[in-house]
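Below is one structure. I have some questions about it.
Note that one protein chain of the assembly has been removed; the remaining protein chains are unaltered in position.
And now, chain A:
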Amino acid sequence: MGLKPQNLHKEPILNCSVTFKINGEERNVSIQPWVSLLDCLRDHLNLTGTKKGCDHGQCGACTVLCDGKRILSCLTLAVMKDGAEITSVEGIAKGDDLHPIQQAFIDHDAFQCGYCTPGQICSAIGLLNEGKAGSREEVKELMSGNLCRCGANVGIIDAIMQVKDGGSYE
């Protein structure tokens, strides 16, 4: 019953020109409409920091910030983000200066294999931007969209609590 990849559109499908600001730099790509933002970052822009876990919205590994908000790049088409400002994990540190969240992840052993980490870090910054999490319980609930197969969750929540309650994260 499976369909082979095919063009169901009656007209030829042209590549779309998409311009976004990625990690502060304006980039233009000519891209097919069905390419996800995740594949666009990794395969077209060579930004491989953002990871593909499930490719179905179920793990959070592909989390990036779009206009300051955390989203899943695997369920977003690159064409839908023309004109947007995207921050991936490569854009979090300022040169050699780690973002406080990155430092806190190191301080709290908030990873083992590191595969979920880029998504966790972008998600944590999104959470801090949103400003909706007060208690540790709320932080856990609002970080539930990022799974960690290594089970570093306690360290991850510790790291976020440190930055949140310790003040500055910008």
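The criterion applied here is as follows: contacts are C-beta pairs under 8 Å (C-beta built on N, C-alpha and C of every residue); 3 or more make two chains touch, one makes a residue touch a chain; residues count from 1.
We adopt the following convention: contacts and distances are computed from a predicted model.
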Subject >> Protein that the absent chain corresponds to, by UniProt name, given "Branched-chain amino acid transport system permease protein", "Cytochrome B", "Sarcosine oxidase subunit alpha" or "Xanthine dehydrogenase family protein subunit M" >> reply: "Xanthine dehydrogenase family protein subunit M"
Original post:
Out of A:Met80, A:Ile106 or A:Cys150, which is the one that touches the chain we can't see?
Top reply: A:Met80
**OP:** Provide the residue numbers of chain A that touch the chain removed from this figure.
**Re:** 1-3, 5-11, 13, 16, 32-34, 36, 55-57, 60, 63, 69-72, 75-77, 79-80, 123, 126-127, 130, 132, 135, 137-138, 140-147
